[in-house]
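Note sheet for the following structure.
With one protein chain removed, the remaining protein chains of the complex are shown where they sit.
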Amino acid sequence: MKRKHKRLTFVGLGLLLLGAAAALVLTAFEDSIVFFFSPTEVLAKQGELTPQRRLRIGGLVEEGSVAKADGGAVTTFRITDLTAVVPVVFRGILPDLFREGQGVVAEGTWQNGVFQATEVLAKHDENYMPPEVAEALKKSGQWQQTGAPKEAKP
Amino acid sequence: MDRVTEYLAMGGYAGFIWPAYGLAAVVLAVLFVASRRRLTAAAAELAAVEAVERSPSGEA
Partner (left out) sequence: MAPSSSLHRFANPARFLRLAAVVQPWAAGLTIAALIAGLYLGLIASPGDYQQGETVRIMYIHVPSAWMALFCYTNMALASAVALIWRHPLADVIAKATAPIGACFTFLALVTGSLWGKPMWGTWWVWDARLTSVLILFFLYLGYMALYNAFDDATRGARAAAVLALVGVVNVPIIKFSVDWWNTLHQPASVVKLDGPAIHPSMLWPLLLMALAFTTYYVWVLLLRVRAELIGRRVRAIRLRQTQVR
């Protein structure tokens, strides 16, 4: 009985310490675990961004901002988190889910106030419904913009 | 016929959807068959050692 309790305490304490260590490590490396920065964060740290530094920006594709150039090979658009806006230039193939008002993550470099993207990934939200339902929700005015990544929420 | 082809095309995403389902079917089926084989093999082995146990000479 005694040894059983000893082992129980040992395992319990071990797990606690392990959890604490994991929490510390994860907090310390937060910046490298984060997959992308929001436009607000990017604009705030603009000064430390060299044209060589690769980073990812995530947010919503601003409504009405998507334009094609160079015969459709180049896409320009703006990423917003509803607070700040970042202009993006991208040459390449866009994912099927890329559209205005949807979440997007662009990878590239910061070149004098314009984000030169080398890769654009679409981010989808956690809502799933048939098209008719989405249509009906929009018509009845119950539609909420939920495609926004979480940092866009106040 | 056209409806079947259209269904199988999955709106152009057949190359992603069917492999996902196919792989799941194969992995789960293989795991199941392997697990059941293990059980039958173990049961046969047990019958064999118990037969040895019962035989007076103690040899198979």
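The letters A and B name the chains in turn, as written, and every chain counts its residues from 1.
Definition applied: contacts are C-beta pairs under 8 Å (C-beta built on N, C-alpha and C of every residue); 3 or more make two chains touch, one makes a residue touch a chain.
Source: prediction; values computed, not measured.
Of A:A28, A:A44, A:A69 or A:L97, it is A:L97 that touches the chain left out of the display. Residue A:L26 is the one among A:L26, A:A44 or A:A69 that touches the chain missing from this view.
From the set A:P51, A:G71, A:G113 or A:P131, the residue in touch with the chain omitted from the display is A:P131, counting the whole complex.
Taking the complete complex into account, residues 1, 4, 7-8, 11, 14-15, 18-19, 22, 26, 30, 33-38, 58, 93-98, 102, 105, 119-135, 146, 149-151 of chain A touch the chain not shown. Contact residues of chain B toward the unshown chain are 10-13, 16-17, 19-21, 23-24, 27-28, 31-32, 35-36, 38-39, 41-43, 45-46, 49-50, 52-53, 58.
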